[in-house]
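The complex appears here minus one protein chain, its other protein chains still in place.
And then subunit A:
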Amino acid sequence: MTVAVDFHTAAAAEDELPPQRVYEMRDYYQPTEPEPFHNDWQKGVPIAIDLGRSMVRVGLAGKEDPSSIFPSISARYKDRKLRRSLNMVGNDVFLDTSVKSSLKTPFDGPMITNWDSIETLLDYSFLHVGVDSQNRVDSPVVMTEVIAPPFQQRFNLMQLLFETYGVPKLAFGIDSLFSFYQNGGRSGLVVSAGHNATNIIPVVRGDPLISLAKRIDWGGQQGADYLGAFLPLKYPYFPSKINNFQIENMVHDFCYVSTDYQEELKHYLDLDNLEKKDVVLEAPFTEVVKTEKTEEELRLEEAKKKETIRKLQEQARERRLQKLIEKENDFEYFNALQEKMKSMTKKQVVETLREAGFDDQNDLNKYVSGLEKSLKKARNQDVGENDDDDGKPPSWTLLDVPDDQLDEEQLKEKRKQRLMKSNYEARQRARQEKEQAKKEAEEATQRDTEWRESDLSSWTSSRRSKLEALKKKRKQRLRLKEELTDRKSRASQMRMKNIASLANDDSRGSSGKKRRAGNVTIDNDPNDTFGANDDDWAIYRDIAQESDNEIEDEEERKIYEIEEELLRYDPKFTINDSLQRQFNWRNSTLHRFLRGPRDSDPDEQHQQHQIHLNIERIRIPEVIFQPSIAGVDQCGLSELCEQTVLRRLPAEPGFSGDDSKEVLKDIFLTGGQALFKGFDERMRIEFQSFLPVGTELKVRTAEDPLLDAWRGMSKWAVTDDARASFIGKREYEEMGPDYIKENRMGCIRL
């Protein structure tokens, strides 16, 4: 899947790549003046209203283009300053941000739900066309509707138009069939990929076969909603909110239909493909400018910091030294005790031991050996590092003088000197021990080098097994960490057990064995061997839930060290075997998905406000071909076409093979989604995949997938066909809303 690249060479190549182009997130367009009015309305000229789910197009029939095109939204807003309620529509909503904040659409999915809002929209439409008649709209009206709408929808529209506006005549039709009519279609398969649904309607010799039409409940709106729900999951910590207009514009500007989805998808996140297809979008934000500090200030700050650190280190060292001395004293005391006990009788030994607070001889031995170990450890710390080393020990004059020859002042001085002496001796011992350790380490490296030079294979195998062990340990730790996130896992329960037993330790002391030994403090209770073994402390690490970053880092450092050695000396060990490679962003699917084909800097402000569109560009439009991507339990567009063309159409009575050929010669795409790049090409490929080889096939897109529906209405409204299918006001009053005249534009009896 990913190409193995030595990332050192690739990193060098990256420097030559230009920075990616950054697009800004396009928001809604704010108009500077209200929608213009028209006044060429004439009594009796039909008005065509394409009441689309996203846009309304209105105009007088017979004209080339609609006079007004505006989004089908309205906003009701009570303005305090003007002291009136505003009821704005379409583009006018965007004139003012406070009005915009309360915008609503009259639709819920494909259905009209808010009829007050529709009335406002119609008011607005008639007003802008320039209707000038009194008490009624004195023009026939042609309107679009969805295919076979629920009766209530058409009924309400008829009621509204006849009873509120008093229109003399009314006709309905389907937008995509108007569009087909406008583009001169006669027989064909009309594919209407609209804002809230995608329909296919077979048309034979100008007659739509509505009974064979089908609808997929997925349109441009759903696609945008899908992206809108997905982006916050992709970038959960995105600092600004991406609004619906920006989402919609992303879909419009950057989504396209893949001609071979599976194949393209497989390689979409490859670096060379990302280089071409990855789109970077930046949300508007105000950059926070950090104040630059002068060099002098920085230097002072640095010096101050250093000074504090030094002081703290000094204090810590002093404290450790005190402890060391204390321990050494203990050690000496108990050693002497042990010596003394050798010449004692058994009874005396038992007595002494009890006095010192030990159970038996073993207990004492254990304690002493524990003490010795911790002494060694303490000496290896930084004690004795920075001491002034003049070679000869200072002299302590008073120590050899017996106490009774000294006065009070001198006694005090003697005590001080004794302390200083033991201080000095401790330092000396520590230094020796350290030098010893250093020498040993040097010898070890020496031996290691010799080993490597004399017998490379055994050296590498030993290093490799060491590396394996480390990796295994790391893996185990990571697994444990993961298991701990699950409350019911074994690891979590063990942890709870450990906490319980640690908590119990406090009460154990009161079970009769109160210990106290000479000048041993409670902290180093001689019978409590906890801590003598360094691994004991791991229990606290085990019960601490949060991850121990220091240990992780340490472990990784060790792994890297060995890997580096192996890389240098083992010819069989390559960069691909190393752990480092796994952390390289080039090999990270998620990095390429989230941050594109470049390295990223999480602290860079621009990058924080950037999103990358890559797979989404083809994933959103793909839903229409595979609704299961979005969990819609319907078949995809190509499967639907296949069923219709190959099975359902031929089964239709009165349908001949010639008709079938005619239909395939005109696959007609219209509606907003037909604007996706590659849509027609994909449809052609899909049709070819199920049609017999050599079948004549033509796929075309409407000249203007958005406006052709209205243009078709404008053209059709003045034909005889239209005249015959208008329902008059009187007919409506006599026969009710059930009465309808079916026409070739898809209006059917319900």
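One rule holds for everything that comes next: a residue touches a chain if its C-beta (ideal position, glycine included) is under 8 Å from a C-beta of that chain, and two chains touch if they have at least 3 such contacts; residues count from 1.
Here is the rule we use: contacts and distances are computed from a predicted model.
*Asks:* Would you kindly match the missing chain to its UniProt protein name, picking from "Integrator complex subunit 3-like protein", "DEKNAAC102587", "Poly(A)-specific ribonuclease" or "Ribosomal protein YmL11, mitochondrial"?
*Replies:* Options "Integrator complex subunit 3-like protein", "DEKNAAC102587", "Poly(A)-specific ribonuclease" or "Ribosomal protein YmL11, mitochondrial" narrow down to "DEKNAAC102587" for the missing chain.
*Asks:* Among A:25, A:55, A:69 or A:147, choose the residue that contacts the chain missing from this document, as touch is defined above.
*Replies:* Of the candidates A:25, A:55, A:69 or A:147, A:147 is in touch with the missing chain.
*Asks:* Among A:87, A:102 or A:259, single out the residue that touches the unshown chain.
*Replies:* A:87
*Asks:* Can you name the residues of subunit A that touch the chain not displayed here?
*Replies:* Those residues of subunit A that touch the unshown chain are 30-34, 37, 79, 81-82, 84, 86-89, 92, 95-96, 99, 108-111, 113-116, 123-124, 126-127, 131-138, 146-153, 163-166, 199, 210-211, 213-217, 226, 229-230, 233, 236, 262, 265-266, 268-269, 482, 485, 588-590, 593, 615-616, 619, 626-636, 639-640, 643, 748, 750.
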